[in-house]
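One structure, as structure tokens, below. Some questions next.
The block that comes next holds chain A.
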Amino acid sequence: MFLTDYIKTVYGTLGSLLKGMRLTGYYFTHKKEIITQQYPEVRPVLAERFKGEVVMPHNENNEHRCTGCTACELACPNGTIKIVTKTEVNAEGKKKKAIDTFVYRLELCTMCNLCVQACPSDAIIMANNFEHSVYDRRQFTKVLNLPGSKIMEGVE
Partner candidate 1 sequence: MLEEIGTNDQGDMIINIGPQHPSTHGVLHLVITLNGETVKKVEPHLGYIHRSIEKMCESLNYRQFIYVTSRMDYLSSHINNHACALCVEQGLQLEIPSRAQVIRVLLDELTRIASHQLWWGALAMDLGAFTPFFYAFREREMINEIMEETCGARLTMNYIVPGGLMMDVHPDFQRKVKAFLVQFRSKIHEYDELVTGNVIFQSRTKGVGILSKEDAISYGCTGPTGRGSGVSCDIRKLYPYEIYQQLQFDEVLEQGGDSFARYKVRIGEMIQSMNIIEQLIDNIPEGDFQAKTKAVLKLPKGDFYSRVETARGELGVYIISEGGTTPYRIKFRSPGFSNLSALDHMSRGGKIGDLMATMGTLDLVIPDIDR
Partner candidate 2 sequence: MGATSLLILTLAAVVFSAGGILVSKIFVKATHNPRKGEPYECGIPTVGRTWMQLQVGYYLFALIFLIFDVELVFLYPWATVVKEIGWMAFVDILIFFFILFLGFLYAHKKGALKWM
């Protein structure tokens, strides 16, 4: 009785161990199962929704859609966005508020997408870029509107 149990234990042990070894052995001999990719050579294919950083798209005339309404600034939980506005006088002599600088601090951003959701004029979007590392963290403070850019016609 004791002996049969004993032998059964030994047998079962070896069996279960061999089962595991068969699995690892399978992967050892099947190179095609390798799933890792070589990163800098093989670029990852990112989904278009991937939230990498906030950018402000400009068209070819260096125009953006931001009205400076600060909805994104209010929506941001972290104070990532700082909008400095200025008053512009347009052709008809009307005073109009416009953005001076759209400051975006990447090091504070958590990619929560709330600013993009809050924006009434779709001025900012999430870009896919994920390689953010820099040597100086001051480089993380970015100005999103390009120098000399203007607001697009028809965007209120």
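Here is how the candidates were picked: all candidates are chains of the complex that A comes from, given by their letters.
Simple rule for what comes next: a contact is a pair of C-beta atoms (placed from the backbone, for glycine too) under 8 Å apart; a residue touches a chain by one contact, two chains touch by 3 or more; residues count from 1.
The structure presented is a predicted model; accordingly, all values stated were derived computationally and were not measured.
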Touching candidate - 1 or 2 - for chain A as found in this complex: 1
Interfacial residue positions of chain A with respect to candidate 1 in the complex: 12-13, 16-17, 19-20, 22-24, 35, 46-47, 49-51, 75, 77, 110-114, 117, 126
